[in-house]
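For this depiction, one protein chain was excluded, whereas all remaining protein chains were kept in their positions.
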Amino acid sequence: MDSPSRTFERLTLPGKVIFTLVPILIALLAGLVMAIVLVGPFALDFLSANLPLVRFVVAATVVLLMTVPTAFLIIYMEMKVIALMNLRYGPDRVGPYGSLLSVVHGLKVLMKEDFTPTGADGIVFTWAPVVVYMASVMTLLVLPFAPGIFGVDMNIGLLYFFAMGGLGVVGLLMAGWSSFNKYSLIGGLRSAAQVVSYEIPLTLSVVGIVLLSGTLSLNKITLDQSGSLFDWYVFKQPLAFLIFMIAATAEANRTPFDLTEADSEIVAGFATEYSGMRFGFFFFAEYVNVFIVSGLAVALFMGGWNAPFDWPFPIVAQPDLAGMGVGLLLAIGLIPPLAILLLAMPFYLLNTGLRFWQALVIGFVLFNVVAVAALLGFAFISFDWVVGLLWFLMKTYGFVFLFVWMRGTLPRVRIDQLMGFAWKWLLPAALLNLFVTALAIVLVTTPR
Amino acid sequence: MDRALKRRLEARFGDRLLGPIRQRHDETEIRVAPGDVPEVMRALHDEPEFRFEALMDLCGVDTGSVMQTVYHLWSETTPDWLRVVADGLSRDDPRVPSVTFLWKGAEWQEREAYDMFGIAFEGNRDLRRIYMPPDYTSFPLRKDFFLPDDAARSPGGGVRHIEQAHAPSNATVDAQVRKAPTS
Amino acid sequence: MSADLTTARHASSDDPRVMLEEAVGVFAPIPPYPPRTEREAEFYTLGDGEMFINMGPQHPSTHGVLRVVLKIEGERVVDLDPVLGYLHRGVEKLCENADYHHTIAYTDPLEYVSALFNEWAPVMAFEKLMDVEVPRRAEYIRVLSGELNRIASHALFMGWMALDLGGLTPILWSFIERDEIVDMLASLTGQRMLFNYFRIGGVNGDLNHEFMSRLGAWMSKATSQIEANQALLNENEIFVRRMRGLGTLDREAAFRLCMTGPNIRASGVPLDMRRAHPYSVYPDLEFDIPTRQEGDCLARYLVRLDEVKQSIRIIDQCLHDMPDGPIMAKLPRLMRPRPGRAYAAVEGPRGQYATYAISDGTDQPFRMRIHDPSFVHLQAVGLLTSGNLIADTMAIMASLDPIMGGVDK
Partner (left out) sequence: MSLIPGLGLARGMALTLRRFFEPKVTHLYPEIPAEISPKFRGRLQLLYDEYGTLKCETCFQCAQACPIECIDMGGEDTKGRFAVHWGASETYGERREESALRRSGRTVPDPAYEHFHEIDLAPVDAILDEVDHDPKEMLRILEAIQAAYGCVPVAALKRVSQTTGAWYAMLYGTATYYDHLAVGARDDGGPADVAFLDALDGALTGRSIGDGSAADA
């Protein structure tokens, strides 16, 4: 007789996996069932009593998870777009058209040594990237992506947004101060001066919108712009839009205002001494900042998730699923096999070299593609938020492209020009815009 | 060759020149004593018949017996280069007045000549080594300097690191001092 | 920051902050020996609120391995002290130990951006020593390839200028421009960068079909391509505002600083060796010497752009006037010029490249002085920068266009 260990060793690899996993899965499932039975009712009661909290936790998790692919996408976009403008090909080896290169970058950053330089203030040095990253992630919470798709509809959303955006400077200052490096120090101080200066025209430029819409909630401001294309605030507040874009570029530390990490002057600014995933956090935060600044511009000026024009052919598909009864079951059971067969047939008949099961696999893949497309189309037609999200992302990435495009074109400004521009030009212009807007509102709304 | 320039130079500096003015191709060469360099240079720079405004090159030369500093000047008044050679600096303690009072740009060239030949330019505010490390002791372009890794000259010595400091006045080194190449 | 980095070490040796700085082993720019000169003592003494910052030798925008110690007060540069020698190879000494032909291979990599001019000056000096008459065809080929190299060098200058000001794109467009020229020269000379093409008494090889076809294809589009690229910077408000009025040098100061080349021409002095001391076949060619009166960084940039157009004119004339004939003078195999001295200067893309050669009658030069314009121009950075901002240091340094290979020799 073989001992149990010998028996296990004689199994194939899939056998071993199944043999190991099945008991574990059964145990976990049993535990889950037990947990649901025991604490389920209380948990449900608790959750239903605190729905806003649940919403917040879910939103925070989603937002935190969302930042990573967003940053990856924007990093790839930046590499590729600037490369194409430079008449290069850019990334083209990893993945289709090099699209996985930023993922590889992320992995590389994870694997690199994460060291603290001699003489640095360890605690501040370690927490600085976290502060920067959290500041940019927390701003995402109030961004209205689509009707009903937002973290929290705060009535002081805009204020919260700017407050959290300003918090990032603290992290940059911490990084600059704790790195024990003069380049980092200069970078940190530059970022403090720059962000604090540009915060003022940035905030003042949107006060006109607040006056027009009468609310600070980003969701309500977006709703206020629904209707036609000309309800967008960019047409009512063009000067404010210009000021906002310039100031937002400075807020996000992007070219031509990327003085905090001016590589030709102060090596990498506050990030000079950082390596590994700490640097990765700075890196991610920068690109998430680009995304949220673009998102804010869209929400405030470009109508948020509102479509620029009405869909000319209104299709309303509201299939009465419950009314179909047994037919639904039949449809679910019959349509997939029939469709797979139908899609597989041409390949099997036309290509004699193909076995039947191979044709079936092709058919299955094709069916999945078709089904997903159909589902998306159905969602697009029947749910508002899918359309809204699509429009929002399209506009936002349009702005991201604009930022990348500017980076590919413009040289950097000097620090005195930067500050002079903020205080001598942008601030008076923002005040003028605010004054004119207020005057117009008073003139229009005052009963004659 | 600009004969008129030669006449002008002879008329102006006749007694100060060491030896005759030589001319070859588009070059005119005068030799002066090191002490006369400031006056001669100022005259060449300021006086309207010369107006040698641009100092094109400044270098040191070790002839094996004496040191020289060589200045190449350019002027709009003549198509020739004017070469002023401050001749006869002693090899043990070469000293020559600096021309930085006329050309600020000569500062680094004088530093280079100091670094390579040990010529002290009196009046240069910043006369320190420019290429070699500060703790370097010898002057590489002198003719008694030998390449430390020159195995042909140092039997059994092998290849030494080129940055190794060594003093040419050292007794063991003296035996291998390289003389000026001759025909 | 844990330790106060703004403390000078000379201040007091028992200062705990200084001791900490030494204990953690952080590199301090203050030299560990007593000051050697008046100027060094003055520079390495900190005033109130000033600090040193050490830039290079591994800094992204010091054009090689230059180290600059900046004394700054906030963002303002009070003074700076360039430290050279990180790329010093002792080429002059090596040339004294090589025979006349071999020196060309040593002077070639001095300034790797415009290697042909580094060959041209010594070759001309040796020809003077030997009293060699260079065939006219060889002179035309030299001028042709030299002007091509000048355009390649200026193209790179434009890109670097923009890169030091933070623009990412122009450097890559410049490299496209340069690549075409460099490929062309590779088919003429056999190498892309360190050509080793000029010989005493002529050139290494005659024009060939591949070179001519590449040159023809490039000439047909060169002007339009260069002008298209310029639109990115010349009209850019950010670029122009940063460059205008920065680092201004007037005529007298330019002469005092021994400037040559485009840097002095930007101050209104039409000093160009090709006209001031005509050599080769330049007297027969028609071209203008572009000058500007302003003397600031923008003028230095624009003068170089204008020079590119003049170079294209010269190339055009060279192609039309190129005579037939030999490309090498008849020379003995081993050169032993009679004792004498020769000074030869050529106008390179950065200024005057000159060689002062002394022959003692042997087959090796007795003394070979190599004059490099970058070396002379780099010392102007300190004068032009003090009082400006850190970012201006880069702009001024880039506008003077030093190449560290030439500076350090």
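Per-chain residue numbering starts at 1, and chain names A, B and C are given in the order in which the chains are listed.
Just so it is clear, a contact is a pair of C-beta atoms (placed from the backbone, for glycine too) under 8 Å apart; a residue touches a chain by one contact, two chains touch by 3 or more.
Nothing here was measured: the structure is a model prediction, and the numbers come from that model.
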Option touching the unshown chain, where A:Phe162, A:Phe364, A:Trp405 or A:Trp423 are the choices: A:Trp405
Sole contact to the chain not displayed, among C:Ala41, C:Ala217 or C:Val240: C:Val240
Residue touching the undisplayed chain, where the options are C:Leu84, C:Met328 or C:Ile358: C:Ile358
Chain not shown, touching residues in chain C: 89, 94, 97-98, 101-102, 104-106, 109, 169, 173, 176, 183, 186-191, 194, 196, 205, 208, 210, 228, 231-233, 235-238, 240, 332-334, 336, 339, 341, 358, 360-361, 363, 366-367
Residues from chain A at the interface with the omitted partner, ascending: 81, 84-89, 405-406, 408-410
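Keep this in mind: only the chains that are shown with their structure count from here on.
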Central chain (by mean CA position): C
Interchain centroid distance [CA atoms averaged], chain A/chain B, Å: 67
Distance from the mean Cα position of chain C to that of chain B, given in whole angstrom: 23
Contacts with two or more other chains, residues of chain B listed in rising order: none
Contacts with 2+ other chains: residues of chain C: none
Interfacial residue positions of chain B with respect to chain C in the complex: 24-27, 29, 53-57, 59, 61-62, 70, 72, 74, 76, 79, 81, 83, 102-109, 112, 116, 125-135, 140-141, 145, 147, 180-183
Complex interface listing, chain C residues touching chain A: 1-3, 5, 20, 24-26, 51, 53, 59-61, 75, 162-169, 172-173, 176, 232-233, 236, 238-239, 241-242, 389-394
Chain A to chain C touching residues, read off their complex: 82, 85-88, 118-121, 177-180, 182-183, 185-186, 190, 255-256, 258-259, 262-267, 407-417
